[in-house]
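Notes to accompany the following structure.
Of the protein chains in this complex, all but one are displayed in their positions.
Chain lettering (A, B and C) follows the sequence in which the chains are written, and residue indices restart at 1 in each chain.
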Amino acid sequence: MIKLGIVGGTGYTGVELMRLLALHPQAKVEVITSRSQAGCAVAELFPNLRGVVDLSFSEPSVNSYRDCDLVFFATPNTTAMSQAAELLEAGVRVIDLAADFRIKHVPTWEQTYGATHACPELVDEAVYGLPELNREAIRGARLVANPGCYPTSVILALMPLLANGLIDPGSIIADCKSGTSGAGRNASIGTAFCETTESVKAYAVSGHRHLPEIRAILQTIDAATDLVFTPHLMPMIRGIHATVYADARGPADQVQNQFEDYYRDEPFVDVMPAGSHPETRSVRGANICRLAVHFLAAAQKYVVLSVEDNLVKGAAGQAIQNMNLMFGLDETTGLEAPGMMP
Amino acid sequence: MIKLGIVGGTGYTGVELMRLLALHPQAKVEVITSRSQAGCAVAELFPNLRGVVDLSFSEPSVNSYRDCDLVFFATPNTTAMSQAAELLEAGVRVIDLAADFRIKHVPTWEQTYGATHACPELVDEAVYGLPELNREAIRGARLVANPGCYPTSVILALMPLLANGLIDPGSIIADCKSGTSGAGRNASIGTAFCETTESVKAYAVSGHRHLPEIRAILQTIDAATDLVFTPHLMPMIRGIHATVYADARGPADQVQNQFEDYYRDEPFVDVMPAGSHPETRSVRGANICRLAVHFLAAAQKYVVLSVEDNLVKGAAGQAIQNMNLMFGLDETTGLEAPGMMP
Amino acid sequence: MIKLGIVGGTGYTGVELMRLLALHPQAKVEVITSRSQAGCAVAELFPNLRGVVDLSFSEPSVNSYRDCDLVFFATPNTTAMSQAAELLEAGVRVIDLAADFRIKHVPTWEQTYGATHACPELVDEAVYGLPELNREAIRGARLVANPGCYPTSVILALMPLLANGLIDPGSIIADCKSGTSGAGRNASIGTAFCETTESVKAYAVSGHRHLPEIRAILQTIDAATDLVFTPHLMPMIRGIHATVYADARGPADQVQNQFEDYYRDEPFVDVMPAGSHPETRSVRGANICRLAVHFLAAAQKYVVLSVEDNLVKGAAGQAIQNMNLMFGLDETTGLEAPGMMP
Partner (left out) sequence: MIKLGIVGGTGYTGVELMRLLALHPQAKVEVITSRSQAGCAVAELFPNLRGVVDLSFSEPSVNSYRDCDLVFFATPNTTAMSQAAELLEAGVRVIDLAADFRIKHVPTWEQTYGATHACPELVDEAVYGLPELNREAIRGARLVANPGCYPTSVILALMPLLANGLIDPGSIIADCKSGTSGAGRNASIGTAFCETTESVKAYAVSGHRHLPEIRAILQTIDAATDLVFTPHLMPMIRGIHATVYADARGPADQVQNQFEDYYRDEPFVDVMPAGSHPETRSVRGANICRLAVHFLAAAQKYVVLSVEDNLVKGAAGQAIQNMNLMFGLDETTGLEAPGMMP
């Protein structure tokens, strides 16, 4: 049994980790911490876990995690980077669900997140935890940077196009639509029910924090890659729908096969039949990214539709997928539940 | 042109007053205050009012209202009671949309709201602003206590039954369902989109602040009245649906006529045909309470279904209705817009 | 491995059975039928099941189920009664998720459902599949009538009160709020998004089909039981919230203990601490009924709050719970997933 710790378990990625791990046969959460909720039973804050999780939140401290095999940081950005080194030294592996180790170029990270990086020496070691890109490296990693929700949906949409040289890598536009759980579990007017339901808006059009992450990862596939990225807030809890546009280069008649081949052995990427339009609800609660690729002949453009549950394949589910890899388990262990429709 | 002031215009009743008054031909908002937003343009906070309201929020002070004919308090409870006296003295009439003057029995008010009343001497003078109950008194009032949202829906459902002696006045159960705008425009986790959508819950089962208000007003019709009141939070913005149960006393065969007669001349109470089930969306944005009365012969109970928009007939619309009465205007002025379906 | 058939798998209870059974280690769906969708892949209609369910819908016929150990009828009312006899004769056990076998008194059933019962001779044998009431009988049953969604939530709320003689059994009011999935997967204007979202309404106030079912089952506990039942439609997919009122008889100071004792060994009924207000979202996707009991001393009334997912504990989950009992499995097999929050 893998012994797990969760740092900062009062947010949506924290409760989602616990929901998913409740069904995992080979891993168990032993410690969960929260500064604000220390002493409170987890199931009091999250009554869906009544009878399932018996833990209480404890004060965060590196000591409390020393007996863990792995610690998930489900914290805001800049928390993991100040504690990861000590944990790794103690032999505890780390998966950070926030952004601290996602970008290799530290000045870019520091500019993007407006902070000085607390342990740049670990950035190089950290593996970007997208199994479809880095599976082997993840297996051997001590420190995994779990990808952002938007980046997962956009990168998986583009990998077959870039890898097969099908597009002009500088022509990409990613128009993304996210449910509000992506904004986290916070007290703010901007995410209040009455302020978000029955409405749609774009935000951060001039530059969202996930843009440098997407760009950097895609440039590892094709160094010439650049993109426009526009996030939108949707009146729903879960789900990201990425609509990704790119100019075609060369013939497009094999693109459906190329997508299917590219992801043939991937348990958590589903290429739909030609002409499909995936719905975010089809992946609600499930660790799946579902894709459909369209080619617009008149415009000579590809349109890739990519949906995921931002809290699962875009966060907690992918983290467990990474954990499975790091501990030599079957990659799908505990992640077999299908999406919930309706 | 009636010159209006709004104290505390950053909440939902404030913006709703401005939305409705934008179409009022004989009244105009001249001053709007907010401590937190002083200096900010109203239309910056509420972009629906761009091009409609040119005012900026100013610092609250009694002086700024001296030229107004009427001031609406769209503030939290306990604000109006500390400023009303000075305004009345200056010849400014006052409508409080909060609870400060709704309950005549000051000790009950103080226990309910956990505060010492700042001007008990005005409580007697204040008129409870339910036109269907107190129209004549409102016409002459200097100070109106605008009813709560739940009380409006419940009292209007029960008035014909109590006035006609059709029910056991001690047998009432009011099971009420409210949209989340009733909780106000606040930064809180409890009203976040992800915490409220796709869910229903009861709250304050052991005693909600509106219960003493409902009881006190109904007892002016039948002194033996008492009730159980259970509020529930619904995943929608606007609307209250009150389902009111009471034991029948005497024959019920005329109840439809009795409801229709009771409200025949009321412009803002709509008695639906026998057997109807009103929907809250039918009154969205409109100053209407829509009722249907059912009699269950086997159980010898009445079930009255009552719907309103909590921000309109349950707050801002009713306040304007009261204003119209206080200034001798046609009661319906500025309030003719039908509900918005879909 | 238990071999399963599903008759009429194109509705919400059908897809929910498949979603839940996908994780069941000892049962497998072998046949699924649908007249309208025969030949269509299940995963084409329900893309959440892509990669999980490989079956296609086949034409319904008793023959196709002869090799099954158990058949679920996820059909409209009046289908199961015409096929159950032949299946039972062939040695196939049956769980009907519709209403055909829920009411023992055939004339009441016929009046309620406006049809002649096709096999009244099986009605007596059928076991009402509420494990908390009939566990032993279910274990030995060939034919189980799976309870309705409203009845499950209301009956579980009342059983401890009736069994302990705490209430006047004729004083019950059940004010129930249901998500729209309870109306099934149909093309109708009444369940269109634009007609149901952002609105609440009561329906069938004069008499809903679930009322005779609730009354009949509760009368097996206390023959004097009668109730008023008012269903309401909520703007959400899943979830029922029953708010149940009843007049107290005798002292109430032990009621919390009495509830906890009554359900102490029940894996799928969760009695919350005194003073709680359960949310429907806490049971989303989970086979749980979550209860809180309140006593209003002034009114001498109990208010029980009861929440469930109408598609799980109110339908498909309970059916699997019954299947587990019928086949000697651990009752919780395949039903351990916690609710999904947010």
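List of remarks:
Just so it is clear, a residue touches a chain if its C-beta (ideal position, glycine included) is under 8 Å from a C-beta of that chain, and two chains touch if they have at least 3 such contacts.
Because the structure is predicted, anything quoted here is derived from the model rather than measured.
The hidden chain makes contact, of the residues C:Arg185, C:Arg215 or C:Arg249, with C:Arg185. Within the complete assembly, B:Glu336 is the residue of B:Asp67, B:Glu125 or B:Glu336 that touches the hidden chain. Residue-wise, the contact with the chain that is not shown comes from A:Thr230, picked out of A:Asn186, A:Thr230 or A:Thr333. Remark: the omitted chain is touched by one listed residue; of A:Thr243, A:Gln258, A:Asn287 or A:Asn322 this is A:Thr243.
By the touch criterion stated above, the residues of chain C touching the omitted chain are 12, 180-181, 185-189, 191-198, 235-237. In the full complex, chain A touches the hidden chain at residues 173, 175, 177, 179, 194-195, 197-203, 205-206, 226, 228, 230, 232, 234-239, 241, 243, 245, 275, 277-281, 284, 294, 296, 298-299, 301, 303, 305, 307, 342.
Even with one chain removed from view, chain B keeps its contact list with that chain: residues 12, 15, 19, 22-23, 46-52, 181, 185, 197-198, 237-238, 270, 272, 278-279, 281-286, 290, 336-342.
Keep in mind that, in the parts below, only the chains that are shown with their structure count from here on.
Taking the mean of all protein Cα atoms as the centre, the chain whose own Cα mean lies nearest is C. Relative to chain A, the chain whose mean Cα position lies farthest away is B. If you average the Cα atoms of chain A and of chain C, the two centres end up 36 Å apart.
If each chain is reduced to the centroid of its CA atoms, chain A and chain B end up 45 Å from each other.
Contact of a single residue of chain C with at least two other chains is seen at positions 197-198, 237-238, 278-279, 281, 284, 342.
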